[in-house]
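Working notes, beginning with the structure itself.
Missing here: one protein chain of the complex. Every other protein chain is in place.
Going by the order they are written in, the chains are A, B and C; count residues from 1 in each one.
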Amino acid sequence: MKSLVGIGATVLAGGIALGLTGVAVSRAQSDPSTVTAVVKGTAQTPQGTVPHAFLELQTWPDSMAGPHGKDGGPHPDWVSYGPGTHLVLPAHSLVTLTIQQYDSGEEITNHYFAKVLGTVDGTETVDGKVVSEVDPTAIGHTFTLHGLAQDGQDELFVNAPLPAIPDGAKNLANGYPEPHVVTFSFLTKGPGEYVFNCEFPCGDGTYAKFGGPMSTRGYMSGTVTVTS
Amino acid sequence: MSTGRHEGQRLDTRTTWRRPPVLPILVIWAVLTVLLLLFAPVPARLMGRPASPTMQEIETTVTWFTGLSAPVAALVWAILLYSVFRWRHRGPQPPPEDGSGRRDNRRVFTIWVLGSAVLCLFLLVWGLVVIAPRTSEANPAQEPILVDVTGQQWAWSFTYPDEGNKSATELYLPVGQTVAFRVTSKDVIHSFWLVQLGIKVDANPGETTVATVRPTQIGTFQLRCAELCGLYHSYMQTTVHVVSVADYEAWAQSPAEAHS
Amino acid sequence: MTSPTPALVAGHLDPEAARRMNKLGVILLIVGDAFFTFSLVFTYLYLRGLNTNGQWLTQKGAHPVSATYTWLVVLVVAASWLAYRWAERGGTDKARIVLGAGLASALVVLDLGLQVGQMVGAGFTPRDGAYQSAWMALAGYHVVHLLLTLFLGVAIVNRARLGRFAETAWHVTMVGYWWTWLVLATVIIAAATSLATTVPRA
Partner (left out) sequence: MTTSVTAAPSPPVAPVTAGGIMRHLNVVTGIVMGVLLATATWWVTSSTFPVLDEGDHKDDAVTILTLVAWVIGFLIGVGAFVGPARWLLGRDLTVEDEHYLAGKDAGVARYFRFTTDHKVVGMQYLVTTMVLFGFGGTLAMLIRTNLITPGSRFVDPATYNSLVGIHGITMIIATIIMVSGPFGNFILPIMIGARDMAFPRLNALSFWLLFAAVPVLISSLFLGGISTGWSAYAPLSDQANRGMDAFLVTIVTFAISTGVAGMNITTTAVRMRARGMTWSRTPIFVFGTVASVALGLVAFPMFEVAMIELGMDRGMGAGFYDPSIGGSGWLYANLFWLMGHPEVYVILLPAIVALMEITPVFTRKPLFSFTSAILGIMGIAGLSLFVWAHHMYVAGWAPVLGGPFMVTTELISIPTGLLFLVLLGTLWRGRVWMRLPVMAVYALLWNFTIGGITGIYLSDIPVDQAMHGSMFVTAHFHYTLMGAGLTGAMGALAYWFPKMTGRMLHEKAGAIGFWVAQVGFNVTFMGMFAVGLAGQPRRVADPGTYFRVGNLISSIGAYTIMLGMLTFLGAIIYSWRAGSVASASPWGARTLEWQTPTPVPLENFEVLPVVTQDFYGYGEDGHRAAAGAPAPGTPGGPGAPPPQGPDAPPQRVEVGAP
C-alpha cells in the first residue's frame, strides 16, 4: 500500500512536470502578429469572378518598425517583414499583395528566384512598371510562398522578387529611404496551411547568411493560412 | 511440470530433433515463420506503388529480405516463447537445483556460424548484384535527359539544359526515358528524394552529385528533402509530374511557368 | 612498499605493479591522442584531396608555409627528446635528471617560441581558406602538445630536485613515453604539412 502511494506519487509528479514543461514551451513560442487580407469587391479572372482581397506588407532593414515593438524586441538589428508574419488569406480569391521594400541588397545566390513566379500573368509591378523579373544582382528580398502539396491541400507557389534600394539612398524623415513599392496578384485555391520566407540571403553573417532572422519565424519567414 | 534436466537424462532413443524440447520448438518455429511470411509483403505495400524500375527493385528486395529474415526471427522468438512456458521456474524463490552444466555445443556453434555466414553471403551477393545494373543504368546507351537540381533553404529549383535552360520549381519528367539529375546546393546539405521513384542523393554545396532514374508510371509524385536543413525543412518539398512524352514536349515548349 | 599501512589505496601498490599499471594507462592515453592527431591530419589531407571549388592554396596571394622552418621545429623537439632520454637512462641519478630534463624543457620552450613564431609569421589566418585553417589547427595542436610536455618536464625537474625518486623512478619513464609520442606526432604533422602542399588536381 505504502509502495503504491509512493510510486503513484512519482507517476503523478512526472506527469505534472511534463505538462507544465509542455505549457511553458508552447507559451514561449514567438507569436507573430496576424495580418488579414481585406476583401474589397470582386475581380474577373480566367477562373471566373472571385472575391478580390488586398494585403500590405513591408520589409524593413531592422525590426524597430516591424511586429516587434518600438525597441525592436530581442533582436533590434535583424531585418524583418512587417507589420506581421502570419498572413490570413481567403480561399478561391484573387489576392493583391503590396510590399514596400525599404532594404538594400546585392546579388541573389540563385538567379532563378529573381523571376516572378506563380502570380497572375507571371508579372509584378515595381514602382508602377510591370516586370516579369528583376535584376538578380540587386535584390533586396523575395516573397516566396510555398507549402506541403498533399491530399487535402492544394499546391500554392508564389515568388516575387523585391529589388534593392541602392546604397547611399537618402533617408526620409522616418529614418528609412524611399521604398520600392512592389505589387502582385495571385489566386488562392482551397484552404490550407503554407509558409513563406525570403530566398535572398539576408540573415546575419553566419554561413550562407541564412541564419538569424532568416531562420527565425517572425522575421524573414512566416506562415500563411488560407481560410475558406 | 517436466524439467529440462529429466528430459536430458532419460535415455531416449529418438533422434535429437524428434525429442522435446526440439520438436515443439520446431513446431512453434514453423508456425511463426508462416505468420511472418504472411507479413512479408506488408512493407512493400506501405512503400506504395513503384513508379520506376529502381523502386520496383527496392520493393522486391525489401519483400525478399523480410521473407528470408522470417525464419531467423521466428527461431529466436520460438525459443523465447517455449522457455517462458516450459522452462520457467515459478515462485518467488530461486530454483532448488541448477540446470544442466553444459557450457558449449560444438555442433550448434558450427551450424549457427555457418548459417549466419550463408545468410550474410546471400545479402552480399544480392546487394552487389543489384548494384551492378544500377551502375550500368547510370551510363545508359540512350543519352539521358539532363536535369540540374538546385537545393537551397528551403526550395528546390530545376533547370533543363536540353530544353534551352528552361527552369521550374516543379519537376516534369517524360515517362519511360532515363533522366540524370545533377544535384547541388546553394547553402547547406539537402537530400534530393524522389519518394515513389526510389532515388535519393544529397545536394552538397560546392559539389555535384548524380542520380539516374527511369520513371515508368504517369502521375504526380513527391519530392522531399531528406536531410535536416533548417527552419522550413519539412516544407522543402515539391511535386514531380511524370507525363507522357508528348505532354513533356509540350511543356518544354511552353514559355511561361506552369503555375497558376 | 615499506609503509606499515596495508596496500589499501590504489596508487600505493607495490612499485612494479604501479609501474605496469601506469605504463598501460599512459599508452592508452597516447592511443586516444593518436586518433586525435590522425583526425587533424585526415582533415588536412582530405580537404587537400577534395580541393572544393579549387580553393586549396589557389586563392590570390596564398602560399604554403616554409617546409624548412617546419622541419626546424621538428629538429628542436627531437633534440629535447634526446636530452630527456639521456636523463632517463641515468636511473635515479638526481643531478643527471635535473640537468637532462631541464635541458629538454628548455628546448621545449625554444620550440614553443619557434612554433608560435611560425604561426604569427605565416602571413595568414584561418579565415583565409581551408589550407590556412587546417594548417593552423595542426600548428595549434602542436603548441598544446608542447605546453603539456613542458608541464611534465618541469614537474620531473622539480621532483628530481626534491629527490622524490628513491622508489618511483618510473615517473620519469612514464613521461618518457609521452615525450617519444610527442616527437612521433610532430614528425607526422610536419610530414603531412610539408610534403603535401601542392594542389592535387584542378
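The working rule: a contact is a pair of C-beta atoms (placed from the backbone, for glycine too) under 8 Å apart; a residue touches a chain by one contact, two chains touch by 3 or more.
Note that this is a predicted model, so its numbers are computed, not measured.
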Can you list the shown chains that the hidden chain touches? A, B, C
Which of A:G22, A:G69, A:P166 or A:G190 touches the missing chain? It is A:G22
Please pick, from B:L23, B:I131 or B:V245, the residue that touches the omitted chain in the full complex. B:I131
Note that chain C touches the chain not displayed via residues 1, 3, 5-12, 14, 17, 20-21, 24-25, 28-29, 31-33, 35-36, 38-40, 42-43, 46-47, 50-53, 55-56, 59, 125-134, 136-137, 151, 154-155, 158-159, 161-162, 164
Mind listing the chain A residues that contact the chain we can't see here? 2-4, 6-11, 14-15, 17-18, 21-22, 25-26, 28-30, 148, 150-153, 193, 204-208, 210-212, 215-217
Listed in rising order, the chain B residues that touch the chain left out are 3-5, 7-8, 21, 43, 46-48, 54-55, 57-58, 61-62, 65-66, 69, 72-73, 76-77, 79-80, 83-84, 87-90, 92-105, 108-109, 112-113, 116-117, 119-120, 123-124, 126-128, 130-131, 134, 183, 187-189, 191, 193, 195-196, 198-202, 204-207, 209-210, 222, 224-235
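Methods note: only the chains that are shown with their structure count from here on.
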Let me have the rounded angstrom distance from the C-alpha centre of chain A over to the C-alpha centre of chain C, please. 54
Two or more partner chains touched - positions in chain A: none
Where on chain B does chain A make contact in their complex? 150, 152-155, 157, 159, 167, 169-170, 186-188, 205, 222, 230-232, 234-235, 237-239, 256-257, 259-260
Along chain B, where are the residues that touch chain C in the complex? 206-207
Please name which positions on chain C make contact with chain B in the complex. 52-53
